[in-house]
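The structure appears right after this line, and notes come after that.
Note that one protein chain is taken out, while the other chains of the complex remain in position.
Right, chain A next:
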């Protein structure tokens, strides 16, 4: 068999290399872009380089540097892109908030607070990476996390609402907290643990009817409970975004766990039915839908916020008006620095810049899904799908709301928008994803050498 020597193929494993140096280079890049933007805003608004540029760049650089060192030490095989993208989005968010602070008609300065929240977020990120050695530990807390998530979701009912939505917990003297942001991570843990155990029953015990797999009645139980719960959030907290997020998250994870298209069909039918039912008697939701359908209608002598956001996108055009040169001060909405920050972004960096920023979100989500594909244990797979799914749904709900694709809901753009809970929760989310990706990409330990295997060992060039 001499010919075998002429056409010999060896299949070897390429272990994913530790990509920490790539991450460092990307991080430097990710810190420099916001600094550039900061100088740009200063030049446009004041005509001088802003005084805080050194402190700001050192601060952001320090945060990124510490985060990088901790990842290098505690998660050496983690994904190289998630940390730089999160840093870049957070840095850009700080710049845009600072830029809106320059418009004194928009209320008190928020950027210093946001910087503090970002620091806290990075601190939580580091704590999770250091203390959560293995994401499978979270699996033990499946039902505890369900209870915690329910408490977090229900708690805001007992606190006064802000701007028509009851999604805050107010602690006197400390400020307010948006528990929904944390609940989305915790409920993803519950879904992942629950579905990992139940997915066979959900996937296999079903009847076939008109090309769809109909699940058994008792298996429908959990989805109906979650559906009722998200409707209750919608009714009692009048928060469209959170209920959409939770129901969507559940359907996504159910579909990934069972591979049954019927769940998607059921999910869409149930959510459409629920939304229509609630919209018929809940005035807050009705207003939002009405504003969405008739954005140009005059209200109290002015146009709706939806129309104002559309005006600012239009004013920005393709290339934008330039940082610091937009007319965001004219947005008289309720939350120009949080929910509507995308309008300012769209105006000042234009369609081209907004697309780049949405692509960054897309890349972050893609890395999360890639982590799910690479993860070896079903819990890690489901958890990373759940976390990136929740992140993706949130981006969709906010961006869709601001651009007028769907009715606006009270949610914040992850990392970009002003909001303490949001930025802290999203840093925690990225930390868990990095932990899973470190486990997934870590090269398998070398098998114990056996004399038996010596003769057939594959020698790699």
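To be clear about the criterion, a contact is a pair of C-beta atoms (placed from the backbone, for glycine too) under 8 Å apart; a residue touches a chain by one contact, two chains touch by 3 or more; residues count from 1.
Just so it is clear, contacts and distances are computed from a predicted model.
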{"item": "Protein name as given in UniProt for the chain not displayed, \"2-oxoglutarate synthase subunit alpha\", \"NADH-quinone oxidoreductase subunit C/D\", \"Twin-arginine translocation pathway signal protein\" or \"FHA domain-containing protein\"", "value": "\"FHA domain-containing protein\""}
{"item": "Absent-chain contact - pick from A:80, A:193, A:295 or A:368", "value": "A:80"}
{"item": "Hidden-chain contact residue, picked from the options A:295, A:320, A:368 or A:401", "value": "A:320"}
{"item": "Option touching the unshown chain, where A:36, A:143 or A:236 are the choices", "value": "A:36"}
{"item": "Where the missing chain touches chain A, by residue", "value": "1-17, 19, 22, 26, 29-30, 32-33, 36-37, 40, 43-44, 47, 80-81, 84-85, 88, 319-323, 325, 349-350, 352-353, 356-357, 359-360, 363, 366-367, 441, 455-461"}
